[in-house]
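With one protein chain held back, the other chains of the complex are shown just where they sit.
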Amino acid sequence: MLRFLVRRSLGAVVILFLLSIVTFLLFFGMPRDPALLMCGKTCTPANLENLHRVLGLDKPIPEQYWIFLTNLVSGSDGFAQGPCPAPCFGYSYHSNEQVWGTLMDRLPTTVSLTLGGAVFFLVIGLGTGLIAAWKRGTLIDKTFTGGAMVISSMQIYFLGPLALAILVYQTQIFDKPAYHDFTANPAAWFGGLIIPWVVLSTIFASQYTRMSRSSMIEQLQEEHVRTARAKGMSRRYVFFRYAWRGSLIPIVTIFGIDLGSLLGGAIITEYTFGLPGLGRLAVESVFFSDLPLLLGVMLFSATMILLCNIVVDAAYAFIDPRVRLA
Amino acid sequence: MTTLTKEAGAPVPAGADAFLSVRDLHVSFRTEDGVVRAVDGLSFDLERGRTLGIVGESGSGKSVTNLTILGLHNPMFTTVEGEILLEGQELTTARESELEKLRGNKVAMIFQDPLTALSPYYTVGRQIAEPYMKHMRASKKAAWERAVEMLDKVGIPNPGQRAKDYPHQFSGGMRQRAMIAMALVCDPDLLIADEPTTALDVTVQAQILDLLKDLQQEFGSAIIFITHDLGVIADMADDIMVMYAGGAVERGTVHEVLRAPQHPYTWGLLNSMPRLDSDPHAPLAPIPGTPPSLLHPPSGCRFHPRCTFQDRVGGTRCVTEVPLLGPDRSSACHLTADQKRTIFEEEIRPRLR
Amino acid sequence: MSRSERHVHAAIAVLAATALVLTGCSSGGSKGGGNDKEQQENAERQKALIEFGDAAASKGPAAEVPGAKSGGTISVPARDSYAHLDPAQIYVFNEMQVGLLLHRGLTGYKATSNDGSKHEVVGDLATDSGTTTDGGRTWKYTLKDGIKFEDGSAITSADIRHTFERQFAPFINQGPPYVQQWLADTPGADYRKLLPDGPFKGKHLPDSILETPDAKTVVFKFKKPRPDLPYALAMTGYAAVSQKGDTKEKYDKAPVASGPYKIQSFKSGKSMVLVRNTNWDPATDPIRHQYVDRFDITFNQQYEDSTKALVADSGVDRTSVSWQNSVDAGNLSKVLNDPKMKSRTVIGYQPYVGQININTSHKAMQDKKVREAIAYALPVSPFVRAYGGSAAMEVAGGIISPTVSGYDPSFDPWGKKKNPAGDPAKAKKILQEAGKVGTKLTFGYMNSQEGQAYSTAMAAGLEKAGFDVQRQEIPAETYFDQVSKLDNNYDIFHTSWGADWPSASTVIPPLYDGRAIAEGAQNYSQINDPKINSEIDRISLISDPAKAAAEWEKLGEYIVKDVVNIVPTAYYKQVQIAGSKIGGLVYDDVVGGVDPRRLYVK
Partner (left out) sequence: MTSPIGIEGGGTSVIADGEPPPNAKGEDEQLIGRSPGRLMWIRFKRDRTGVISAYVVIFFFLIGLLAPVISWLYGKNPYTVYADERPELFDSAGVPVQPNGGISGEFWFGLEPGNGYDVFTKLLYGIRTSLGIAVAVTLATVLTGIVLGVTAGYLGGRTDYWISRVIDFLLAFPAQLFFIASMPVVVSLFVSPRDETPVYVRVVALILVMWFLGWMSLGRILRGTTLALREREFIEAAKVSGAPPGRIIRKEILPNVVTPILVQSTYMLPNFVTAEAGLSFLGVGIVEPTPDWGQMFSKASTELVMQNDITYMFFPGVSMIIFVVAFNLLGDSVRDAFDPKTAR
């Protein structure tokens, strides 16, 4: 088991390494010369050259990549803007802030958004899914599954603006979503994120409703579940002890993936609600073609995804002894 | 002896000592394609300590019958008519809670594939202990000890340790033993074994069958043994009921049915079964045609579309009139008793030898 | 799920859909919309002139703001964080505002009325607005006594020399180029050749250009007369930088303050706290006050957020005011129509004027008929629309903004004020006469929501007149670099220009001087018209601002009406609101927004 996890982690590192290469190459195909950006209004070719030198853009790409890696691992003082301790993604071209610092600044927003949302949609989604499966074929079931079907076909970029328009702009019931530091003011933190949470979790929950229902129903058809019934175990007992356990496996898988990609930046959500999280950061860094930042976000986000995958694998072991003892 | 002119569908008076008595059972499912009559007017009795073997091809309704006895059917889609009396208690109308008290306690079931039939998520011990805790109101500890004891009984070496294992750590045969232990943990009066050995290889089969027999001696419980393997039946059962398309077509003691089968379908079964002592060059004769659709069952004798002896009956009785089955040694066929005897003696037996 | 179940889904889908539609009703018309009469008066009032103040006027302390009290904290919501704090890098409106509190230059604007309309240029660090004996070639400044940086060190001529020499260093690339260009006497960016590395590699400007004979005297020596120097020096971009405190690139995040306030903490993108600078001596400062103890600036506050808070006016919001944020379109009518709120608002023009440049370096565009056709056909309404309607934009007639001396509201040669959607019919006629129907117009636009919106509509309008318009998007962040290339392939594109000081001398010469055509320069239309050039030279020499203004106005009208190298689109406007306990709230025309220097807590 442990060996398994270690192996997976190593694999993740390899993937990250490859990813960094691909991303790095990708962004040095960027259409816009970052130096030109920094050069500003009164820019001369000489000045541009100089900037290229400062940014190290004149070096061959492999060398640039190598520098990037070494900085990442051991930090660097080579930056004009100042020292850059490991993990050093360098300084943003646009804001001249340390990339790692910026990432850490934006992280709380994304984490709050994601975890808050996750709590909502897991509880609602799994709950309704179980109820639907328990009451299979009844009106409740049909309402839940039908509703879930429709909602899961909605997009955040529709539901989000809609919620904003109605709750914020038209009725002015809520303030425009914003991130407030939890430690500073929990109430504001909650109030600022409630709409994004609701919208995000509504859409996700609907998917989890469908998933948990169907996987529950599959489980209920398992032979061992029928055996348990044949043993005289009560329906509730079998439902929760036997069927549910098994139904969790596909859900945990999906949840891991969702959580990972959300933690890596809930791009559209953050963009829609103007929340200063990693996703928004990513979009900004693209628009400013801010390579160090973009590279940072990409790798960070990928790390999140891989981490969550590993966590999921670990979770399997708890749910399914076959994995634990294999 | 049989009386072919018995009045249609009349319930046979339940034998006083009949422990389980199924009377004119009808089970049908609603499907999008229409109503499927999986069991259609089935009646049989079973006495304590005896073993009833039910033979028949897939879809003849044997498993359905037994699931229905335990009430393991989905009321949303299923309608059950007729009566199932267990020691005089009516099961078809019994409340879910009532049935739960019976299941695994008075009536236990062994399923075909022990791998899928055991939960991968819990230790074998726990799964055996569960029903004991529930039905015997036993403590966790007591139940566990009982589980270990049962595992020991079914011949699992070092049961104390193995009880802590998960099913996937068991071999196929051991799993089936565990299944049996689980079924017998509350020493049930009726044990329903639904093809318990089909998934196992021959040697293990034998062991399991012996085990079952020994245990039956010990617990004195009645067994309903479902299979499509006449060999196994010969070995296990006291009585045989041959089912076809949701109804019984022939019944009698093992000896009667296997030595002097009366129903063309039974003949077919025997034909299609290879034997060690039979001539290897003699071709096996499978039953022609396919099992009938239970959606639109054939009129008259359900077997007539596949029956090669219709002409012997003469007229259209086979197509129009439903042949009936008597309570004891009997078969549901319009052929006369003599015809049956002669046809078997002269046309079937030679092929079996 | 079973099929029967899916019937239900379908049904519910339909239900949900209809439900959505039913809730989707809205009343027409935007809830914004300004009040044009108001704005006109405003424009009238802003036709003020700015004189150069003498030594007397340059003496501190500044005249008290009526009813001003000392103490308290003002919180300042702002949308954009400050990308630059190094004065030499500051060329952006909101950074200039905070610059007013942090940095002092040789000269500055002193408000001579309490409504922010009248100003004169006075000495700030210097004892007067500058003395010249030879019509503006040589300018002499003497530093005041008791002027210090926040670290307590005195500000000497050495610091001033350093301030100007570092303007040439490569890492200084965002600030205004005027003085550098004048010192090097070259237009465009060539001035950098004068001192490629700035002062940092031991090289310095020769005394023939910048002379600092003693610790208190600074002398600028130009080849040509530069009567506007006092204006130029008043820009934050030329404020003093401490020589020993200069950390080069890092100075941009933590500058050494010389103004009444210093930076206590600055979290980029988050917040900034300004506190009193104890080493600032009011007696030396004729234009600044130090009423409040501290300013709490928080960034990422969108317009509608700050507006909502300020309108609600409760708790800390009562003592808060935004320097940068204006009232968002959605709340404009609410704010302007409620007298109680109106008393807390200020309305004014920003110094910017939008214009469509016609690239006269292209053969096809050199036909005046074509340019006239464009001028007639071009709809300016899309531009106004894209930026929020009449509350935020006012259709422009000429290129001289209402905030600049020499504005004439009645000037409207192409009838845009009457018919902002343009006059394609007339344009078509002209094109047909000239036989130029189907002329290809390559329209470069900024790749932003607004840019896309107005460019598509403008293109549609021009096409109606018979042009063949090719839109080409330009990434927002390289927009100016690209349109200011000499060999760019855009026939028309939009730019806006704000006067750096309230004189058309910071509008017309940089934009229309044919000799200023250079890579990256702002003569976007690349017009080289002898009359314009000669007029620029003539007017530049007029040292009396009033007379100059009148001349600039004439020249401006000549450009718009007779040269037609550009088509004015709109004057930028804004409405700002403050909490009820904010005192000294004034829309300062020179600042182009709320004047932070006068604010106090009631």
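For clarity, chains are labelled A, B and C in written order, and residue numbers in each chain start from 1.
Keep this in mind: a contact is a pair of C-beta atoms (placed from the backbone, for glycine too) under 8 Å apart; a residue touches a chain by one contact, two chains touch by 3 or more.
All values derive from a computational prediction rather than experimental measurement.
The residue touching the chain not shown here, chosen from B:Ala18, B:Ala38 or B:Ala138, is B:Ala38.
The missing chain, though absent from the display, is touched by one residue of C:Ala63, C:Ala425 or C:Ala460; that residue is C:Ala460. Of the listed residues C:Pro61, C:Pro196, C:Gly389 or C:Gly498, the one in contact with the hidden chain in the full complex is C:Gly389.
Touching the missing chain, out of C:Lys148, C:Arg471 or C:Lys602, is residue C:Arg471. What chain A contributes to its contact with the hidden chain is residues 12, 15, 18-19, 23, 26-27, 29-32, 133-134, 136, 149-150, 153-155, 157-158, 160-162, 164-166, 168-170, 213-214, 217-221, 223, 225-226, 229, 235, 238-239, 243, 261, 264-265, 267-268, 271-272, 279, 282-283, 286-287, 289, 294, 297-298, 301-302, 305-306, 309.
Residue positions on chain C in contact with the hidden chain: 1-3, 6-7, 9-10, 13, 16-17, 20-21, 24-34, 304, 328-330, 379, 381-382, 384-386, 388-391, 421-422, 442, 447, 449, 452-453, 456-457, 460-461, 470-473, 475, 478, 482, 488-489, in rising order.
Methods note: only the chains that are shown with their structure count from here on.
Averaging C-alpha coordinates per chain places the centre of chain A 40 Å away from that of chain C. Per-chain CA centroids place chain A at a distance of 55 Å from chain B. Across the assembly, chain C contributes no residue in contact with two or more other chains. Shared interface positions of chain A, defined as residues touching 2 or more other chains, are 137.
Within the complex, the chain A residues that touch chain B are 136-137, 222-235, 241-242, 245-246, 319-322, 325. Within the complex formed with chain C, the residues of chain A that make contact are 31-32, 36-44, 46-47, 50-51, 80-82, 95-97, 102, 105, 137, 141-143, 145-147, 149-150, 153, 166, 169-170, 175-176, 178, 213-214, 274, 276, 287-289.
Across the interface of their complex, chain A is touched by residues 1-2, 5, 8-9, 11-13, 16, 23, 26, 81, 83, 91, 170-171, 173-174, 177, 189-190, 192, 196, 248-250, 252-253, 268-270, 300, 302, 304-305, 308, 330, 475-478, 480-481, 520 of chain C.
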